[in-house]
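Apart from one protein chain that is not included, each protein chain of the complex appears where it belongs.
This part shows chain A:
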Amino acid sequence: MFTSTFTDAFALLATLDERVAEIVWLSLKVSGGAVLLGTLIGLPLGACLAVGRFPGKNLASVLVNGLMGLPSVVVGVVVYLFLSRSGPLGGFGLLYTPSAMVIAQTLLVIPLMAAIARQVVEDVWQRYAEELAVMRFNWWQSVTTLLYDCRYSLLVAVLAGLGRAMSEVGAVMIVGGNIDRATRVMTTAIALETSKGDLPLAIALGMVLVLIILLLNALAFALRHWAMRRFG
């Protein structure tokens, strides 16, 4: 059974099974969207925490660090409450749609990306703060300049966010509902197919998931390597 499961899984991949392709494509769209939003919100948030001087800054940093380990099912439940028909955002009709899944994953990746960005930017800020102050950079100009300077180092934050989003199952299961051909992504499909005993499909999706994450890491490694050679 063990060997035949893998043989069947490879067969599904080799024949570009339509079900597999559909699930993979939706997963990429949902996680990609969440990471894009997480990048636009989380990285500037982290940089602001590194550069800004405001009351409660340390508390905010601790909070962001703490939220890195936020359980995904908790996020799922909270987003569910907001998006359910009786919730404050129920009127938008987003529950059990890919949009709801993007929202849940975005909330999961923002603290992670912000915490990594804060650390990366803070190290550079300590070296550049005086010179930027002499040039009369305001805090927002400092944030954008530092984010640009750290762009290759911040790939780590983006990759971490992508890893978290793509491997997450609890939140998307709750707010997406794992509806076939609508909100079924790789992780929820793997969980479902395993419980049904359709292991080849689960293994095939698992292999695609691992392959995508490895490819993205290889791409990021190559980009960082190139940046190190060019910029030192």
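The rule is short, and it goes like this: a contact is a pair of C-beta atoms (placed from the backbone, for glycine too) under 8 Å apart; a residue touches a chain by one contact, two chains touch by 3 or more; residues count from 1.
Basically, contacts and distances are computed from a predicted model.
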From the options "Spore germination protein", "Flagellar hook-associated protein 3 FlgL", "Cell shape-determining protein MreC" or "ABC transporter ATP-binding protein", the chain left out of the display has the UniProt protein name "ABC transporter ATP-binding protein"
Touch assignment to the omitted chain, from A:53, A:136 or A:181, lands on A:136
Of A:65, A:119 or A:145, the residue that touches the missing chain is A:145
Omitted-chain footprint on chain A covers residues 127-128, 130-138, 141, 145, 148-149, 151-152, 227, 230-232
